[in-house]
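Below you'll find the structure, written out as structure tokens, and then a few comments.
For this view, one protein chain was removed and the others were kept in their places.
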Amino acid sequence: MSVHPTAIVAPGAQLAPDIVVGAFTIVHDGVRIDAGGVVESHCVLGLPTPAAQGAPLVVGPDAHIRSHSVLYAGSSFGAGLRTGHHVTVREGNVAGDGLQIGSYGDFQGDTTFGEHVRSQSNVFIPKQTTIGSYVWLFPGATLTNDRLPPSEGPHRGPAIEDFCVVGASATVLPGVRVGAHAVIAAGSVVVADVAAGDLVAGVPARRRGPAADLRLPDGGGPAYPWTQRFARGYPPEVVGRWRAEL
Amino acid sequence: MSVHPTAIVAPGAQLAPDIVVGAFTIVHDGVRIDAGGVVESHCVLGLPTPAAQGAPLVVGPDAHIRSHSVLYAGSSFGAGLRTGHHVTVREGNVAGDGLQIGSYGDFQGDTTFGEHVRSQSNVFIPKQTTIGSYVWLFPGATLTNDRLPPSEGPHRGPAIEDFCVVGASATVLPGVRVGAHAVIAAGSVVVADVAAGDLVAGVPARRRGPAADLRLPDGGGPAYPWTQRFARGYPPEVVGRWRAEL
Partner (left out) sequence: MSVHPTAIVAPGAQLAPDIVVGAFTIVHDGVRIDAGGVVESHCVLGLPTPAAQGAPLVVGPDAHIRSHSVLYAGSSFGAGLRTGHHVTVREGNVAGDGLQIGSYGDFQGDTTFGEHVRSQSNVFIPKQTTIGSYVWLFPGATLTNDRLPPSEGPHRGPAIEDFCVVGASATVLPGVRVGAHAVIAAGSVVVADVAAGDLVAGVPARRRGPAADLRLPDGGGPAYPWTQRFARGYPPEVVGRWRAEL
């Protein structure tokens, strides 16, 4: 274990023997980080709150948490968590393997993430959201959960199904269901459900046809579903399953 | 007073006896924090600049300033200030009681806030803005203050009147007046004044009728003004006044 001498690691933190902890980072009691994890400098991990209901922060193996990130108690992440810088993750998230959180990502909690979800910079995910597997969220994507704000709830974020692409600067309204393999164009404001495989664009977002109508340049064929042409960074067995299903 | 041994508190800071200051936080000379305040780790409070004109940072009682926040000298906040993480607040803000600043909030200064303003994550407020009381600003709301950028000014941000709701990802152009109890839908770009009580939506935002036309689900009646149905976290005397006025 390589904990920088300026880091403050509580005695009740459970860090695997090979964990690296950077300077000026604070790790609270109860945090569990499995083997292979790297935590950069200036982070705060496992901040305890009543909302965490005593549950710890659990980080699976081979995580990389970049500097200035804040992860509260009460969430659990599978293997291979990657964060950018300056992220904020509140309580009650449950994520599968391979979650990527871009810099400035703000995940408010009580959200389930499938496997290998990749969100880029400055993505906002409110409470009570559901994100499937292999979903992409591009920079500035903002999900919302209160249709008549401010309200007591029940709040309900969007349900983004497997393989969806949420474009840069897109906004998705509360409770909207975005079907599997759908593509939301950059800058869209999505106010109604999106059917599986569809492309939507605009404010408000309207259907432009099947995403498969988008063509790769130079006669390369349909660009979607993207799983037939893009596989970088996914485990081979995952890609094999995709290709078998297509 | 519980100041973490790694925090750096200047001798001229005026902290009430029960203040808590987290690790790696810097408190500059002249900062005044009243009783009940909690300042989390990795913050910078009271950064002095010429723009502050010698005025200190003044934080009223019962504040909670979350980690990685930067508050300059030259602003004053009433009781119950709450900030998220990673906020940046420049000089010359004057705020009443109960201001909430969501994570990544970027308040550029020279702005007046009424009582109990609640801004959520990633809200941008430029200089020379006026925010009334009981206003809500949802994630990613961006106010602007320069109609012909770049210009020498005079810059003039929007004037957002009491009880307004500025939806997620909305943008409000310089000098726009948003009347009391108006509702700006998510993703709107507001280019002209909005009458009191109106709902606007779209790019550019157009009037959709009175916000009161929006109905609560299940026959619950009009959703706006929201003060007739939502009161969480406001002092009882404030809510009593609202209800008396309706």
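Quick notes
By letter and in written order, the chains are A and B; residue numbering begins at 1 in each of them.
We take it that a residue touches a chain if its C-beta (ideal position, glycine included) is under 8 Å from a C-beta of that chain, and two chains touch if they have at least 3 such contacts.
Fair warning: this is a prediction, and the values are worked out from it, not measured in the lab.
Among B:Val3, B:Ile26, B:Leu199 or B:Val238, only B:Ile26 touches the chain that is left out of the view. The residue touching the chain not shown here, chosen from B:His86, B:Arg118 or B:His155, is B:His86. For the chain left out of this panel, the touching residue among B:His4, B:His68 or B:His181 is B:His68. For subunit B, the residues touching the chain absent from view are 6, 8, 24, 26, 42, 44, 47, 68, 70, 86, 88, 104, 106, 108, 122, 124, 126, 140, 142, 144, 146, 148-152, 169, 171, 173, 189, 203-204. Although one chain is not drawn, its touching partners on subunit A can still be listed: residues 6, 23-24, 40-42, 67-68, 84-86, 103-104, 118, 121-122, 136, 138-140, 165, 167-169, 186-187, 202-203, 214, 216, 223-224, 226, 229-230, 232.
Going forward, only the chains that are shown with their structure count from here on.
Subunit B has its Cα centroid 27 Å from the Cα centroid of subunit A.
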